[in-house]
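All protein chains but one are shown at their positions in the complex.
The first chain written gets the first letter, and so on, giving A and B; residue counts start at 1 in each chain.
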Amino acid sequence: MSESSILQRASLGAWLEAMGRAGRRVLAPVQEADRVVFGTPSAPEQIATGFVQTPGSAKSVVFPPFDEMLRFRTNGEDVHVEEPSIAAEPTVLFGVRPCDAASFATLKAVFTWDSPDAWVESRMANLTVISVSCTQCDEYCFCTSVGGGPGSTQGSDILLTPLDDRRWLVEVLTEKGRAAAGLAPQLFAPANGEAASKEKLLAQVPVRFEAKEVAGELPSLFDHPEVWKEQSLRCLGCGACAFVCPTCSCFDIQDERVRDQGTRLRCWDSCGFRLFTLHASGHNPRHVQSERWRQRVMHKFSYQPERLGVTGCVGCGRCSRACPVDMNLGEHVRRLSEMSV
Amino acid sequence: MELLRDKAKSLLKSGAVQVVIGYAAGSATDRFRPHFARSADEADRLVFGDGCRQNLAVYLLKPEVRAMGKAAVVGGPTTLRTLLQYAVENQVSDGSAVALALEDGRVEELTSFAAVEEYLAQRPHGLSEEDRAELEQHAGRSREDRWAYWSGELARCIRCYACRAACPLCYCEQCITENNQPQWVPVASDAFGNLEWNVVRAMHLAGRCVNCGSCAAACPQNIRIDLLNQVLAQEAMTQFGAEAGYSVRKEYALSVFKPDDKETFIR
Partner (left out) sequence: MAEYEPKIIAFVCNWCTYAGADLTGTSRIHYAPNVRVVRLPCTGRIDFMLILQAFGQGADGVIVSGCHPGDCHYTAGNFHARRRWMLFRRLLDFVGVDMRRVTFSWVSAAEGAKWAELVNSVVADVRKLGPYEEFPQRLGGPGQKPIEVA
């Protein structure tokens, strides 16, 4: 359902205003001091464009660092429970990269596979993703290895591709996208064949491995601890990779309680942490870092493809940029894919 | 570079050490990664340059690395200070690790704590002029400005604990954040939890931190948490004359006291 048109960059303000009038909250990468973060731009000029990738991912829009699930108050045997509303605010996520748009497919697969997660589902249902194709990439990008690409439309409701300094090629991809473009239809001009030039404008992201092949090969490497140990020797066991990852979805449910009242929170968690699998008995089934690293790779590149039909990685490269010890996921998975066991 | 590689090779060949922990080229031209050289081939990949700032002493306490045998660790003054602080805290025994001190392309092999002490004694102590000026600039702002800055910065913390993992002196088997009876530090990355975590981290390193800056370098959010450590290190120096990591005989500033310690703040 792709429809192409042209949007003048100068018209962005008018489009965002129309979204605001229609009651949609707009989130976009904005420049804040020396960094790019997701926030509500007060003017279109505030929206950052020159970056390769934002340090943090956009997943917090649907899966925030912590979610309040309920509040409770106890009085002897009586427990009073208060639940927050699940209804999410209609939101437009503007200016993310195609890999981030693709990450919502993985998140959706995780959060809806058996018992749908009401919070995430509601936020996703109310989310419109307007992404911008990549015209540049860096040594950490590997979207093309995991089924994506710098101009991939997967997960986007609308994809914009910069044609030049003044214009975007607009691809409206879904009903939600059509509704967003329909808020200011006068801004969109016919594409007149310019859609054909899209591929030429995109960044060249080299293919490092084929995720589908890797998914087939990984199970045979599971019982080779030396492989995982060697790769993870420098891993420090922090959660930076998982917390900047757009598809990592593990969480930990915690009660924050002060005397007779408290709140139940769902907080981000990471398989890199020792505590992640620590049993109450003191036993830890993944007692060394290499096993946690194996879990991270297997989960993304083997278990999720097998069980959910999606790759748990979109190749955005954030984990590798954020890693204090330069654990480069793309490089490690390529090495694994080259191993024949 | 060749000097370092040759030194590493000779140490490995003679069996003096089983692994040399150094740096190798990383994903980008300006990036370096920790490298574990166990053979001559692996030693040939050792590099050293301006971007090699991570404190590699952190690996000396890792079980996987300890299992390899005796290690030599490559680094500058703060890595050496870490070694002495480990000694003070009974984490590493004398002669159980070799330090390869790098300076201006030269490499010096230090095999005992005494040698490390001597090496450090000849080099400047305390914060660099630059760091001191930066710290003073932060401290010199009004309280309101300081609070606005730090509450804003700490609010961005995602509690990935990269700071803790990268810090060679944050080596507790079980961190206070992993204790939940009671849960002193809330798990969620909310404003209070983040403030508490960052204050706790800095306080637990007070009088122990060697100012290597690995915490801030590891922070994916680029929060200058090293400043919290620096201000405490400076205060420990001013108030108690305590400087971590210059002597194996120096006691931890907060485990000792003087009856006449200053108490101007007490009413």
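We adopt the following convention: a residue touches a chain if its C-beta (ideal position, glycine included) is under 8 Å from a C-beta of that chain, and two chains touch if they have at least 3 such contacts.
Keep in mind it's a predicted model, so treat the numbers as computed, not measured.
A.B. asks: Just name the one of A:R9, A:R71 or A:K229 that touches the chain not displayed here.
C.D. replies: Spelled out, the listed residue whose C-beta touches the missing chain is A:R71.
A.B. asks: Thinking of the whole complex, not just what is shown, which of A:E45, A:E89 or A:E175 touches the missing chain?
C.D. replies: From the options A:E45, A:E89 or A:E175, the contact with the absent chain belongs to A:E89.
A.B. asks: Among B:S10, B:S112, B:Q174 or B:Q239, single out the residue that touches the unshown chain.
C.D. replies: Touching the chain that is not displayed is residue B:Q239.
A.B. asks: One chain isn't shown here. Among B:R123, B:R249 or B:K262, which residue touches it?
C.D. replies: Among B:R123, B:R249 or B:K262, only B:K262 touches the chain that is not shown.
A.B. asks: By the contact criterion defined above, which parts of subunit A meet the unshown chain? Give residue numbers in ascending order.
C.D. replies: 68, 71, 82, 84-89, 255-258, 261-263, 265
A.B. asks: Under the stated touch rule, tell me which residues of subunit B contact the chain that is not displayed.
C.D. replies: Given the touch definition above, subunit B has residues 138-139, 143-151, 154, 184-186, 188, 190-193, 195-196, 199-200, 202-203, 206-207, 227-228, 231-232, 235-236, 239-240, 253-255, 257-259, 261-263, 265-267 touching the missing chain.
FYI, only the chains that are shown with their structure count from here on.
A.B. asks: Where the CA atoms of subunit A average out and where those of subunit B average out, how many Å apart are those spots?
C.D. replies: Inter-chain centre distance comes to 33 Å.
A.B. asks: Give every residue of subunit A touching subunit B within the complex, in rising order.
C.D. replies: 34-35, 55-56, 65-66, 138-140, 229, 233-234, 236-240, 242-244, 252, 254, 256, 265, 267-268, 270, 273-275, 288-290, 320, 322, 324-326, 328, 331
A.B. asks: Which residues of subunit B touch subunit A once you look at their complex with the stated criterion?
C.D. replies: Listed in rising order, the residues of subunit B that touch subunit A are 26-28, 31-36, 54, 58-59, 63-65, 158-162, 164-166, 178, 183, 186-190, 214, 217-218, 220-222.
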